[in-house]
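Shown here: the complex without one of its protein chains, the others still in place.
Moving on, here comes chain A:
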Amino acid sequence: MARLAGRRALFAVPVLLVVTFGVFAIAAASPFDPVKAYAGTAGLTASQENLDQLRANLGVDKPLAARWWDWLTSALTGDLGDSSVLRQPVADVIGERVGWSVLLAATAFLVAILLGTTLGVLAARRPGGWLDRAVTSLAYTLEAAPPFWLGLLAVWLFALKLGVLPSGGLTDTASSTVTAGQVASHLVLPAGVLAVSQLPWFVLYVRQGVGDALGDDPVRGARARGLAERTVLLGHALRSGMLPVLTLIGSRVPELITGALLVETVFSWPGIAAATVQAATAVDFSLLAALTALATAAVLLGNLVADLLYGLADPRVGFDG
C-alpha cells in the first residue's frame, strides 16, 4: 500500500512539471496582455514609459522558459511568487480561499455519495418499479443539466420566488463577521446544486452495481439460507455492488473541481474559483500555475484514494497498480 502511494507520488512529479509548463505556454500564447490587465483603466491614461516600466517590474518581458524556470525554482523553495492581479502573495490568495472551496466541494461530495447510494439501492431493489423509473429518469435529466444552469434555477426558486435561502456570498451583505450559522445557511444552495450535479453518476452506478449483485450467487445463497431481506440487500448486494462506485469516486474529482468552479461563480462563493477566473483573464502566471498544480494534485490524489479503497474492499485486487 505504501509502495503504491510512493510510486504514484514519483509519477506525479513529471505530470506536475508538464502541466505547469503547459500553463505558462498557454498563458504566454493567449491574446491577453498581463500589463494591460494589471493597469486596468489607469492604463488607458498611462504613458508608454510607465507601461514599459510595469512590464519590466512584473517580469513579463522575459522569455517563456525563463519565467517558468524562475517560478519553478522559487516554488520549490516554498515561495509561490506574487499574484499580480490580486496584489498579494500567491500563498495568501490560496490560503484565504482554498478552505471555503474544500468546504463546498467536500459537503457536496458527501451529500452526493450518501444520497446517490440510498437512491441507487432503493431503485435497484425493484428494477422497473415506479421508484426505479422515477429515479433513473431524474438521474438522466440531471446528468444533462449544466451546473450553472441548475445554480441559476435554484437562485430563482429559493432566493427570489420563495425567499427562504440567500442567493449568494458567504454571509449576509450587511454582516461583516463570519459566523457558523451564516455560513451554513449560505452553503445550502451552492453545496446542494453541486451535489445534485454529481448525484446522477452515483445513483446510476449504485443501481447498476447492486442490481447485478442481486442476481449473483452470494445473494441467491444468502436468500436460500433464509436471511432477512435487509441483510441481503445491505450486507451482500450493496457491498459487492459498491466496488465500481469506489472507482467512480476517484474519477469524479476533476468533474467536481470544474463543477465547483461554475457553482462558486454563480453564488459568488469566495473560494478559489473566482481567483482562477481572474488569474486566467489577467494572465497572472504565478497564480495560474499554482492553482493548476493544486487541481492536478487533487485529481492525482483522488485516483490514488480510489485505488487504495478498491484494494481494501476487494482482496483479489492487489496494490501493484
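The criterion applied here is as follows: a contact is a pair of C-beta atoms (placed from the backbone, for glycine too) under 8 Å apart; a residue touches a chain by one contact, two chains touch by 3 or more; residues count from 1.
By our rule, contacts and distances are computed from a predicted model.
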Quick one: the chain not pictured, UniProt calls it what, "Solute-binding protein family 5 domain-containing protein", "Glycine cleavage system H protein", "C-type cytochrome" or "NADH-quinone oxidoreductase subunit M"?
"Solute-binding protein family 5 domain-containing protein"
Cross-chain touch to the chain not pictured, restricted to A:27, A:94, A:139 or A:187, is A:187
Among A:13, A:144 or A:174, contact with the omitted chain is made only by A:174
Since one chain has been left out of the picture, which residues of chain A touch it in the full complex?
31-33, 36, 38-51, 53-54, 57-58, 82-89, 92, 107, 110-111, 113-114, 160, 163-164, 166-167, 169-176, 180-182, 184-185, 187-188, 239, 268, 270, 274-275, 309, 312-313, 315
